[in-house]
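Questions regarding the structure given below will be posed in turn.
As you look at this complex, bear in mind that one protein chain is not there, while each of the others sits in place.
Chain lettering (A, B, C and D) follows the sequence in which the chains are written, and residue indices restart at 1 in each chain.
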Amino acid sequence: MPSLLVLIPLFGIILLNLPFRRLNEKYVFWFAVFLLSVQILFTISHHSLFWQQGMGYIDSFFKVDFAIDSLSFIMLLCIAIVSMVSLSVSRYTIPDPRERFKFINLLMIAAIGMNGIVITKDLFSLYVFLEITALSSVVLIAFQKDMNALEGAFKYLILSSIATIMMLFSIALILLVSPGTSFAVIAAALKESPNSAVIIFAMGIFICGLFIKGGLVPFHGWLPDAYTAAPSAVSILLAGIVTKVCGIYTAIRVIAFVFGFNEVIKSLFMFIGLFSILIGALAALGQKDLKRLLAYSSISQVGYIILGFGTGTALGMAGAVFHIFNHAVFKSLLFVNAAAVEKRIGSSDLDRMGGLSYRMPITGSTSVIGVLSTCGIPPLAGFWSKLVIIIALWQSGHYMYGTIAVLASILTLAYLLLMQRKAFFGKLPKELENLKDLKEVGPEFTLPSIILAMITISVGVFFPFVFDKFVVPIKSIFMQ
Amino acid sequence: MLTNVLLLPITVPTAAALLILMLPKKFRAAIDAISLFGSFLILLLSILLFKRNLSYSMPALGFGIEFSLRLYHFSGFIVLAAAFFVFLITLYSNAFLREKSYSKQFYVYLLLSLAFINGAVLSDNLVSMLFFWEGMLITLFGMIYIGGKRSFKTATKAFIIAGVGDLCLMLGVAICFYISGTLAISKLHIPISGIGGAAFILLMMGAIAKAGSMPFHTWIPDAAIDAPLPFMAIVPASFEKLLGIYFLSRISLDIFEMSPDSWASMTLMIIGSITIVFAVSMALIQKNYKRLLSYHAISQVGYMILGIGTLVPAGIVGGLFHMINNVMYKSCLFLTGGAVEKQAGTTDLEKLGGLKKYMPVTFICYVITAASISGVPPFNGFFSKELVCEGALERGFIFYLAAIIGAFLTAASFLKLGHAAFLDKSKNGKLPIKEAPIRMLIPMIAIAALCVLFGVWNSLPLKLFIQPILGQERLGGRDFSGMPHNSLLVVITIMVLLGALLNHRYGVKKHGSGLKAAEHIHHAPVLSYIFNKAENGYFDPYNIGLNISYGFSKVAFLFDRAIDWVYNVFIIKVSKVFTAAARSLNDGSYKSYIIWSLLATGAVVIFLIKSMIGA
Amino acid sequence: MTINIILLIAMTIATLWTVMGRSLLKATLGLAVTSVVISVLMFRLDSPMAAVFELSVCAGLITIIFVSAISLVKPLTHKEAIVVSKDRMKRFRYLPLLVILFGVIAGFFGIPNDFKPIYVALANDVRTVLWSLRQFDMFGQIVIIIAGALGVVVLFREKEKR
Amino acid sequence: MSPDTWHILSVFVAFVAVLFVCGIYSILVTRNLLRTVIGIEILIKGVTLLLIVVGYITNQTGLTQSLVITIIVIEVVVMVIAGGIALSMFRNIDSIDTRNLTKLKG
């Protein structure tokens, strides 16, 4: 059943690319929306069936079996939501129907890639789908073919190829000790073979490859350039879900289920997580460009996820996954608003903006919710996931990490308030006054931002129910 | 029923005050009638209550705070005196404030402060006494403020000085509670060693601030000009003295166990004598009728404090007797000043003169009261001053000398005032000055008569009012009424008075008019420099205090701006440095990203291998 | 075994030549030579299918793509080429040294002798693995080819308005 | 594990490392975009060679051959895309010099 998730979009794309072009262009948008809503409904409706399942529903349609457990369900949900948002935003930012046709196809391929990553149980097919997602996002970034876009695309391509080469290198070395490449086989092989330097080298190389894809601090060079270079619809997709699925989800899946946890890896993850929180937040503080600021902010938030995961306790990992979901929601919310602002003003330079919430009230207020949720201010969702991570840190005895992580959210608040003040509050600058169409953006922007804001608020307010239904099953997975 | 009679002295004046407050301004006659009737009612009540011992207390609040009243001989005497003078002043101000716009407000404040003074005197719990004591701050501020357009500055000055005194009192009360655990005045017996000493100092500062002695006196001369005259007659002249000295004596007699040769009585005596000498010398050089009288009010307080400070029966009786005498002749002098101001239009001595012909009654009253304040024998002032001198002599010649100098200068200044105001030829043209209206004259005549009565037949006040306060065992069986026992002192006093008369004649001959009688003292080599400095407020503790607090607040403000600077500038600078450092990693070229990634991978791998193999 | 070493050395020489070659064309040719040598090596390590694939795709297709890309891109004028290569020359003088040094270290420290790789008894041949076990990867390859096609359409098509 | 298989493995690892160094060197040193792509190509060749050797040693040649085939297919597509990016960059600024690729910074 889950493999349909991957197959149906593929056949749909092939079907669409057949000759009668005019017909397809009109319907491609609604076809994509249909597919993604199927995915959302599938994940929501089936959660009761699968949530409690351990390794999940084995589908034997393919020889290489798949595994859907609650962790992948949450990721599937995030992928569907963020792609839907990016789809609706692209409908407005790319006017020309021919371009939009190509764009939606690429978007669907990226979605296929991410779905593949999430449901695969084999290390090598993980590499294959990583490569698919990376490739389609490179093309998506370079979509507008101006110099910036190409620069961002090229950097992303080079860095991700380096990462994949590292992963292949480690797969090769692992094959020395394990007969097959699926997670279970490798895990068994690694468990009983002694901890020799080669295996540790392979593990190290693989983890660093994932860090590059995830954009954590020492490896994060490409991330801000790729996000700012991409067209606004793509930066939503990238920031919202691509880096997290390729980098963070794979790290969680591989470390937790294949390489296994030990103290050294935990402290490595914690250190890298904390380091990226601080550097990401500090770098974001001095930014002049709105999208670049949000890019650094997502590095910092990913740092929290890695920190949460690094505690190794079940609660910490559950908090990390919960934060992935929250971050996907409020980061794409902020990027949707950034896209709306850029569409209206034509540039995302913070100094030329000001007082936009007069003319664009909905964007203004939803971005306030996004800001507060990112900083972890109580009533909203961000607070709860950060709190769970912090409590996990405390329970596992890492007081110093916990204190620094909590106080780092002051930095988050600082640069986001800076952004909010420069962009939305304050006085409307002169040249924006007479801009004729500086009014509220169309429903393509306001609808997703309102929905995302509603999700953040409802998850925040009804946290206890959300916690019982979603986060506790995740804890049970990591329990073994 | 009897017990809550004790509440009446507080509730009746408040009710009257509220009633007047309700009435609109134009019912002038009704306001005058109500205030007169109200004060008369209170006078009757206090006469009724005078000789009884009553006590009344509401259920205790907690921490020793309870609203309990206790009428015994001393407080009954103070309530009676206060009621008597309020009645006279109300009668006087009915006429004096006839065309003034603020008369309604004045009566309200007058009656309220009467209620507060009754409350303070009657209450047996330090906190409820403090409650009423500090309540007078508001009426003090109100009464001075309504005096005129510019008078709010003096009102603020008075408020601040009295406020500081009351805050010290509040802290003293808190320390008393800390030491003894109870706040009932009758049960308090605190040794004055260590923290008890601090409590004594604070309570004494509160009492002296209320009484208006030296360090807290500077608002009274300014108020003399700015405030309405009936205010000067009633508050600085009588209320403040009554309440302040009442509490000072309660402190030194009941609350603290003070032996005569303890440091506490020494401080009291020093303050008393300093106040006498400095205040009266300032009075000598004044050119304004009311300012001169106000300085005398301050110097007379010195006598009382000196008297009580000696802790010798003679001194204490003298001090208390001097209190009641001073209240009498001081208020009467102010009333004469009021009459002069109302009829002659000004109280500036340069413009006044020759009022003897036009205002004979006022002149007579002035002469009687001036004589009694200077301590001329038959009048009451002479007897109380003798008792104080006797007490002072017992404790030390220096204090006696201060008293004598005070007597000399008081006599000189009043001779100067009388001569300049009444005897000199009239200088201003506004001639046909009529005598003050009858309703102003009656209080003056009554008080002047009392002065004579208390003087000639002084055993009445002593036996009736003063001596029972000390009780037999403190008096040591001696009766101070009648002629002063120590004839030597009497001779010296008379010699001093004659000296003052001669000095006055010499001054008048030397400088021509009566006004300049004291010029030769004023322009003496060293004294003139000190006088000029004192005149423009150089030694005024209020100004010194203000400068200190402004200086401190400027420093505090700088400190506050420094903290603000840290928030607004410093933190931003530091964050800029860190941001630049954090962003230095992204220098744009993908090559440096690759180098960074490979280096980091190397580091991770080495870290993993070393720690895993090692573990 | 010595033949393998000779082949490996040949491969290294070819790579060095591609990296240090002055003109771009020589670099692509060098790349083709290395891929030929690698496919020969693969034959020797009895994985024929991979060798054939490597030979046809890497040596053939990629070289063609590179040559066409180079032809589309205006080649540096001769003078610029010299300037570029001269300063590259400066930096190149370390390369051989670096390569040999790294090779020695990797060889010596690479695989610790206590390390024992496993030996799978019954290994199934390529065909069964590829088609039965790795079907999911085949599906992945289809998707990536389609993505490549779309990417080409997006990147290479001239923008109408220009 | 017999001593000679260890010997083969270490020799091949050494040479793969050499390939690796050449690839990285070629990416970092060149100023021409296409040379970087060639560098990436060299790295991929190194990894495929390693895979084949590992397959040979652990007698899983079937598995490694299929992996290698998939890798080669994917890498071809990546190379095409990289070439495409280089081409459109050339169309924009008539040069494929990597120094113009440094505007996005800070």
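Just so it is clear, a residue touches a chain if its C-beta (ideal position, glycine included) is under 8 Å from a C-beta of that chain, and two chains touch if they have at least 3 such contacts.
Operating definition for what follows: contacts and distances are computed from a predicted model.
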Hidden subunit of the complex - UniProt protein name among "Substrate-binding domain-containing protein", "Peroxiredoxin family protein", "Nitric-oxide reductase large subunit" or "Peptide/nickel transport system permease protein" = "Peroxiredoxin family protein"
Counting contacts across the entire complex, name the shown chains the missing chain touches.
-> A, B
Give the residue, chosen from B:Asn4, B:Ser528, B:Ser549 or B:Ser584, that touches the chain omitted from the document.
-> B:Ser549
Of the listed residues B:Ala15, B:Leu41, B:Leu54 or B:Leu171, which contacts the missing chain in the full complex?
-> B:Leu171
Touching the left-out chain: which of A:Ile94, A:Leu307, A:Ala320 or A:Leu372?
-> A:Leu372
Among B:Leu23, B:Leu41, B:Ala198 or B:Ile225, choose the residue that contacts the chain missing from this document, as touch is defined above.
-> B:Ala198
Footprint left on chain A by the chain that the document does not show = 315, 354-355, 372, 375, 377-379, 383, 387-388, 390-391, 394-395, 399, 402-403, 406-407, 409-410, 413-414, 417-418, 421, 425-427, 463-464, 467-468, 472
Just the residue numbers, please: which parts of chain B touch the chain that's not shown?
-> 61-63, 65, 127, 130-135, 137-138, 145, 149, 152-153, 156, 159-160, 163-164, 167-168, 170-171, 173-175, 177-178, 195, 198, 546, 549-550, 552-557, 559-560, 563-564, 567-568
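One rule holds for everything that comes next: only the chains that are shown with their structure count from here on.
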Hey, which chain is the most central one here, using CA centres?
-> A
Note: of the two pairs A-B and B-D, more contacts are counted for A-B
Mean-CA-position distance for chain D and chain B (Å) = 99
Would you kindly tell me how far, in whole Å, the mean C-alpha position of chain D lies from that of chain A?
-> 27
Whole-angstrom distance, CA centroid of chain B to CA centroid of chain C, is 104
At least two other chains touched by the same residue of chain A: list those residues.
-> 124, 128, 131, 135, 138-139, 142, 145, 154-155, 158, 162, 176, 179, 197, 224-225, 286
Residues in chain D with touches to at least two other chains are numbered 9, 27, 54-55, 57-58, 60, 63-64, 67, 70, 74, 77, 81, 85, 88, 91, 101-106
So, with touch as defined above, which chain pairs make the list?
-> A-B, A-C, A-D, B-D, C-D
Which part of chain C faces chain D closely enough to touch in the complex?
-> 1, 4-5, 8, 11-12, 15-16, 18-19, 24, 27-28, 31, 34-35, 38, 41-42, 45-47, 49-50, 53-54, 57-58, 61-62, 65-66, 69-70, 72-74, 84, 88, 91-92, 95, 98-99, 102-108, 110-111, 113, 115-121, 123-130, 133-134, 137-138, 140-141, 144-145, 147-148, 151-152, 154-156, 158
State the interface residues of chain A toward chain B in the complex, per the touch definition above.
-> 154-155, 158-159, 162, 166, 195, 197, 200-201, 203-205, 207-208, 211-212, 217-222, 224-225, 262-265, 268, 278-280, 282-283, 285-286, 414
In the complex, the residues of chain A that touch chain D are 124, 128, 131, 135, 138-139, 142, 145-148, 150-155, 157-158, 161-162, 165, 168-169, 171-173, 175-176, 179-181, 224-225, 228-229, 286-288, 292
